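This is the structure, below, for whatever I ask next.
Missing here: one protein chain of the complex. Every other protein chain is in place.
Showing chain A:
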């Protein structure tokens, strides 16, 4: 379980995340949605200790992220932010191998190699594994980053906009993979998503943020409703049930 209590972050005078207290359930997929500037990414960065918080505490699986040893946390929780700007020229396989660093500290064992191969297979990167990251398209690179996080094999996986740069086929593939990881391996997955229909289709739990606070949270059926969504996004959003799934329509 991930527990945040009264987590706060200020940038100068503006409060980006304002006293957020959340309990994210163990196992399954939780999606964080909300308009731009709602504080979703900032919250995720603080939960994953990439950013220090001004106030509050976060525990992940019982470990306090500000005090627990960083390498122990790295075996418990992985984080991938959006817009990863990589200057280092690494091959896909090198990058994915570094996902095993928290365990191997650079000396890869047979078990590590199995994890690496599996992650590369899962993300359909077999043919690209010897290519350098700067020779790949944005979507291929994004898949390589996710493969690295999978190779890290942590109970908690935090991904900020993992569908960035992905076409429809790979976006769907990514979400199915998340579903599979949650169902079969019992992972707890937290995603920041912009596409509320992907959130609706694949999430067990949805948290909506607005102005740095939690505006609403609940299951997809509780959250994907015209009144809830229209309030969060301040626009007219219609919801239709298609084939048993709740689909939002907001295109004009």
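Keep this in mind: a contact is a pair of C-beta atoms (placed from the backbone, for glycine too) under 8 Å apart; a residue touches a chain by one contact, two chains touch by 3 or more; residues count from 1.
Quick note on the criterion: contacts and distances are computed from a predicted model.
**Q** Given the options "Arsenosugar biosynthesis radical SAM protein ArsS", "Aspartate carbamoyltransferase", "Iron chelate uptake ABC transporter family permease subunit" or "NADH-quinone oxidoreductase subunit F", which would UniProt use as the protein name of the unshown chain?
**A** "Iron chelate uptake ABC transporter family permease subunit"
**Q** Quick one: which of A:50, A:63, A:172 or A:215 touches the chain that's been left out?
**A** A:50
**Q** Would you mind spotting which of A:15, A:63, A:90 or A:215 touches the chain that isn't drawn?
**A** Considering all chains, including the one not shown, the answer is A:90.
**Q** Of A:46, A:73 or A:224, which residue touches the hidden chain?
**A** Going through A:46, A:73 or A:224 one by one, A:73 is the residue touching the chain not shown.
**Q** Give me the chain A residues in contact with the hidden chain, please.
**A** 48-50, 69-75, 78-81, 84-91, 94-95, 98-99, 101-102, 105-106, 132, 134-135, 149, 152
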